[in-house]
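A single protein chain has been removed from this complex, and every other one stays in its place.
Chains: A and B, in written order; residue numbering restarts at 1 for each.
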Amino acid sequence: MNVRLRVIAGLTLAASLTACAQWQVQPPAAWERGLLAKPEMRIEGDPLQERFDQHIHMSKENASGGSGIGGGGCGCN
Amino acid sequence: MAAIENGSVTSSSRRADRSLLAAALLLPGVLPLAQQAHAEAAPEQAVVAAKVLDYQDRQPGLERTHVQAPAVYLLLPIRGEWSLEASLVQDSVSGASPRYHTSISSASRQTERRSAGDVKLTHYAARQSWYAGAAVSDEHDFHSRALSGGASFSSEDNNRTLNLGAAFTEDRIGATGDPTLDARRRTMQVMGGVTQNVSPRDIVQGSLTLSRGTGFYDDPYKFPDHRPDQRNQLVAAARWNHHVESHGATLRSGYRYYADSFGIRAHTVDAEWVQPVGSRWRITPGVRYYTQQAARFYVDPVYDAVLGEPFPPGWTPGTISSPDQRLSAFGALSASLKLDVTLDAAWAMDLKLERYEQRADWRLGGKGSPGLAPFSARWVQLGVSYRF
Partner (left out) sequence: MLPATQGQAGAEDFEFDAMACPCVLHLAGDDDEAARTHRAVAAQAAIAEVRRIEAKYSRYRADSVVSHINATAGTGKRVAVDEETAQLLNYAHRLYCDSDGLFDISSGVLRRAWDFRNPALPDKHHLESLLSCVGWSSVKWDGDSVGLPRTGMELDFGGFGKEYAADRAAALLIERGVVHGYVNLGGDIRVLGPRPDGSPWRLGVQHPRNAGSLLAELPLSGGALATSGDYERYFELDGQRYCHVLNPRTGFPVRYWQSVSVAAPLCSAAGALCTIAMLYESQGLEFLARQGEAFLAVDHVGRLHRQDITELCT
């Protein structure tokens, strides 16, 4: 990636971190975790949807991985 | 008269002891499982799910590919400390086989079948869990076997979890038109990540995955296609889930950076907005943008003056090069819409539509590979799940 894009990416990251800092950033106590337990708040999504989507993306794009579903390649080189 | 305010109890602004509350929190079963001290807990319910995929893609000048794939999934908690997950997919692919340099029309059409399955066994203990898994994928010209294992460790306040994993894959590659081809490749992968509850409404996760693979990477259906016999990959990914109180909705977003020793660099950004409607329905629009730089040895459709098509300039036997569009520089954009409904305490259904388009022009920075026709695809997923 060229230098100009790197600078833009870095500034965007810094700006979003600053924005984040204005929101409440304080780890929740046990009884404050009710919202975090909602299914849509889980990091992993629907298991079969993830498998389908990842397989499709892997067959059409070169990048793969980063989502933790282990193993099992496909013949799409 | 006191002002009317929402009376939910919060702990935010007090420098107080709360030692008695801390002691009460140790009593068993006083908080629902989801909020309890042990974050690494086996799932409370078993799940059986089925989903069917209908996928179609097209590229100008070529026949469409059509895939239909049913899949099933099972999650079984065992005796409170274990869980078993398993899935099975069967793809039926019909249409044009993968081609190169869309200016040259493709060869045979085939109907392919792919079967894949995976299992994972997890053991849960106080603030940690361990898993082992296996996966297989079989097509008539490609077989893959993988073994994986890993563990998660949570901090004392259960707001931070360290995730570690490793996987080993062995692939065997053949080709329809060449019965003598029986090649292999092996890949070793390690992964480390941290998941952090940042606030009562935010969860973030960062992860790093490194892989090293050796073996056969050429695509036997393309000519001339010869790739290095080693590929190292690095993936750095971040995810952020944010609950939006004003709408009762959740914003799920992620970024992934990919780099490999073929010279490919790719970025993926995705976001979706999960909006509950009423108490049973959820609608989730989503977008995704992907951009990649071409592999070092990718060759544009420019041919050798003497040898002509399909040989790239200066080609000799043994030259590392590939015309595979998947290694070119391009960008891709997709939009999706998902609808899910909870029918009752046990049954739920979901429907997701997605539209995907890939164009060389859409590469970040604009310098996509020349001579490639846009590629587009659409897929629909219909699923049902049962909890018990």
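One rule holds for everything that comes next: a residue touches a chain if its C-beta (ideal position, glycine included) is under 8 Å from a C-beta of that chain, and two chains touch if they have at least 3 such contacts.
Remember, predicted model here, so these are calculated numbers, not experimental data.
Interface note: of B:Ala125, B:Met188, B:Val277 or B:Met349, the residue touching the hidden chain in the full complex is B:Val277.
Within the complete assembly, B:His247 is the residue of B:His247, B:Arg296 or B:Lys367 that touches the hidden chain.
Against the chain not displayed here, chain B makes contact via residues 1-9, 11, 14-21, 23-34, 44, 247-248, 276-279, 344-345.
Residues of chain A that touch the chain left out of view are 29, 31, 34.
What we mean here is this: only the chains that are shown with their structure count from here on.
Across the complex, chain A meets chain B through its residues 1-2, 5, 23-38, 40-43, 45-49, 51-53, 55-57, 60-77.
Within the complex formed with chain A, the chain B residues making contact are 10-12, 25, 31-32, 34-37, 49-51, 53, 55, 57, 69, 71-73, 75, 85, 87, 89, 91, 98, 114, 116, 118, 120, 133-137, 139, 141-142, 144, 146-148, 150, 157-160, 163, 165, 167-169, 171, 173, 187, 189, 191, 193, 195-203, 205, 207, 209, 211, 217-219, 233, 235-237, 239, 241, 243, 250, 252, 256, 258, 260, 262, 264-266, 268, 274, 282, 290, 292-293, 295, 324, 326-327, 332, 350, 352, 354, 356, 358, 364-365, 375, 377, 379, 381, 383.
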